[in-house]
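These notes are about the structure you will find just below.
Other chains dropped; remaining ones untouched in position.
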Amino acid sequence: MSKIAVINPNMSAGFTKKVGDQAKKIVAPNTDIIALNPQFGPDSIEGYYDEAFASVGLLSVIRDLEAAPEQAVDPIGGYVVACFDDTGVDAARCLSSAPVLGLCEAALRMAAAVSSRFAIVTPMAVSVRPLEHLVAKYGAASQCVVRSAGVRTLDFEGANASAAYEALKKQAELCLTDDHAEAIVLGCAGMTDIADRLADELGVPIIDGVSAAVKMIEAMAMLGLRTSKAGAYANPPMKAYHGMFAGFAPQA
Amino acid sequence: MSKIAVINPNMSAGFTKKVGDQAKKIVAPNTDIIALNPQFGPDSIEGYYDEAFASVGLLSVIRDLEAAPEQAVDPIGGYVVACFDDTGVDAARCLSSAPVLGLCEAALRMAAAVSSRFAIVTPMAVSVRPLEHLVAKYGAASQCVVRSAGVRTLDFEGANASAAYEALKKQAELCLTDDHAEAIVLGCAGMTDIADRLADELGVPIIDGVSAAVKMIEAMAMLGLRTSKAGAYANPPMKAYHGMFAGFAPQA
Amino acid sequence: MSKIAVINPNMSAGFTKKVGDQAKKIVAPNTDIIALNPQFGPDSIEGYYDEAFASVGLLSVIRDLEAAPEQAVDPIGGYVVACFDDTGVDAARCLSSAPVLGLCEAALRMAAAVSSRFAIVTPMAVSVRPLEHLVAKYGAASQCVVRSAGVRTLDFEGANASAAYEALKKQAELCLTDDHAEAIVLGCAGMTDIADRLADELGVPIIDGVSAAVKMIEAMAMLGLRTSKAGAYANPPMKAYHGMFAGFAPQA
C-alpha cells in the first residue's frame, strides 16, 4: 500500500542491493521498496567533495521517479537517502512533496529515544567534521560525539574486514568508557550485519541508519505526511539550466 | 506481532479511548494496541504541578504491565506516553527495557523532517514554558517556537469547541506569518480531527503527536530497539519505598 | 523574623535532621528553620525513577505547611528542596508564593560567583546525566562539568565512608587537573563535613548545596521576594484528582 524509494547516492550497485535487501526485510508486508542509485558519480562518499557530486546523482534519480508514469497511479510515499552524510537531503526536499530522510537524521532520532547520550562511530577521519555539523544541525550536539575508526568504507568487505571491525569496535568501546555514551550509532550505511554483532558484544543499543531511516519514513508515509512547501523546501523557482545540467531545470 | 501500550497519564477515560482508537487506526494490521490510564491522579495535565502526579500514575500502569503474566509470552514492544508534556518519560525509561516515547519528542522529529522551521500551538499559556524546555531538551530551540491559544483543553469539546478551534487556528496563522513556521505541531493530545481540518485550511503539514508517537514507537519496536541500560536509564537501584508508594520500590 | 522550610524529599529521617542542623547553624539568629520529610516515598534519590516519587512527597509536605493555621500569623518565607537533583522544584513553585530553591541551582550560582569554571562531583553515575540537564537548564553548560565517584550515597556513612571519601576526592582532583575546574560543587546533599575536609585538602572553594540554598533563600525571603504567578509558576488550575491523589486537587 505504501511505496518507499531507497536511494543510494553513490554508484556502488552492490551497496544499493545491500541496503535494498535490508529495507525489504524490515518493512511491513504491503510496503514496496525501490532501491536505486544514480547513473553517474562517485563509487563512495567520503567527505565534502564526493558529497557535491553525489547530491546531483541523488536528484537525478528523484527527478526520474517523480516524472515516471506510475507516479500517477501509485506514487512514492517517501524517500530514504541511503548515505550517512545526508547528502543532498535539503535539495531533495525541494524536488518532491513526499518526505525525504537521511540516515543520520533518522539514526539520531532513534538513538535519542533509547539513550540520553550516544556516539557516532564512522570509518574515516575526513567524515568527522561533516558529521559534527549534521549533529549540530539536528540539535544533538550536547549529547552526541563523533569518533572515527581510521579505516575506509570498503575495508569492511574482503580481506581487511576483520581488522576494520576491530578498529570500529575499539572506538565504540572508547565512546562507552570515555565519552559515557549509552548507545552507538553506526556512521556509515550498509552495516547491518556489523550492528548485530556489535550489539551482542557491547551490550548497548546499536543504531543502524538504514533501518532507522526506512522504518521512520515508512511511518511518515503511512501517516500521509508531506514536505511543507511553505518555506525553505518550496519547489525551486522556474529558471533555465544549461549544458550537462539542462535537463534539471525546474519547471513551472 | 508487535504490541504497543499507549498510556494516557491522566484519568480521562474518554480521552484514553480517543487516543486508543486513533492508534488502532494507524498501526499495521498485526500491531496490537493497549490503551490505558492510571487509577489515580488528575483529570488533565496543565503545567508542572499536574505533571508531578501524572508521572506516578504513568509509572503505576507501566509497572503493572511489566509484571503481568502475558509479558512472558507476548511482551510489550514499546510505550507511548500520550501527553504532549512528555510527562514522566525519563522515569518510565528506567522502568522498562522497551522504548518509551512522548508525543512532543515524536512530533518534533517528524516536524523537522518535513519543514525547516515549525511551531507548537498549545491550548493554555501555562504550558508554554514547560514546552519550551522540552523543545530545548530535544535540540529544536533554533527552529521551533511555542504559542498558546488561551483556551483550556476541555474547551475543544462541547459548546466552546468552535471558539476554541478558531483561537487555535488564529495562533497557528500567526506562526506562519510572523514566526515563518512551515509546519504546525498540535501541542496537545487527542486532536486528530482538528489536525485534519487545520491542514485543509492552512495548507501546511499539521503534526498530531499521538499519530507521530504511535507510528515511531511501532517502527522502533519492529526494529527490536531497546532502551539502553548503560547510563541515565539504568534500572533504578534497589531500595525501600514507604507509605502509599511502598509498592513502587525497585526490585533487585 | 523569617521562617524557612527545608524539605528533604526522601524519607531518611537521619538525613533530614542532618540538613536541618546544618541549616540552623548558618542562618541568622532570628531565622526559624523547619526541617521535614514526606510520610511516604523512597529512602534516597538516585536517578529519574526515584525523583518521580519524591516529587509527590515534597509536594505533600508543602501542601500541609501552606494549609497549616500558623501560616496566617507566621508564614513561611521560603522553601529549600534539600536534594541535589532539584526534585520537584518547578511543581513546588506552582504550589506556593514563597520562593523555592533546590540545592543544585543555589550551588551553581555561588560557584559561578567565586570561579570561572567549576565541576560537580556526585556519588553515582546514574545521576550524571540528570545533573547535566540541570546544569544546562541553569545556563552553566559552558563552565561546569559533572563527574561521578562510583559510590552510593549511603557509602559516605559507616564502614565504607573512608573509601567513599577517597573516591570522591580522586574525581575532584581530576576535575581540577583535567577539566581545569577552579571550584568543586558537591553533587549530593548532607556533605557539609566532607566539604570542609575537601576544601582543606584541595585548596579550592568547595560548595555545599545545603549551605548555598539555605543562605540564598534566606536572603530572598528577607527581601520579600515571591514567586511570580504570571506564567509557568501560576497556581495550578482547579480540577479533580482521584484515588490516592484525591487530596492533592488544586483548589480555586
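Observations on the structure shown:
As written, the chains take the letters A, B and C, and residue 1 is the first residue of each chain.
As a convention for this text, contacts are C-beta pairs under 8 Å (C-beta built on N, C-alpha and C of every residue); 3 or more make two chains touch, one makes a residue touch a chain.
Just so it is clear, the structure is predicted and the values come from calculations on it, not from any experiment.
The total count of identical chains across the complete complex in this file is 6, with 3 shown in place.
As a working rule, only the chains that are shown with their structure count from here on.
Between the CA-based centres of chain B and chain C the separation comes to 29 Å, rounded to the whole angstrom. For the pair chain A and chain C, the distance between C-alpha centroids works out to 44 Å. Under the contact definition stated at the top, the residues of chain B that touch 2 or more other chains are 90, 93, 231-233. Per the touch definition, chain B reaches chain C in the complex via residues 11, 38-44, 46-53, 55-57, 59, 88, 90-91, 93-95, 124-126, 128-130, 133, 136-137, 152, 231-234, 236-237, 239-246, 248-250. Residues 26, 28, 90, 93, 99-101, 105, 109-110, 112-117, 138-143, 176, 180, 182-183, 203-205, 207, 211-212, 215-216, 218-220, 222-223, 225-228, 230-233 of chain B touch chain A in their complex. Listing the residues of chain C that touch chain A in their complex gives 125, 128-129, 136, 141.
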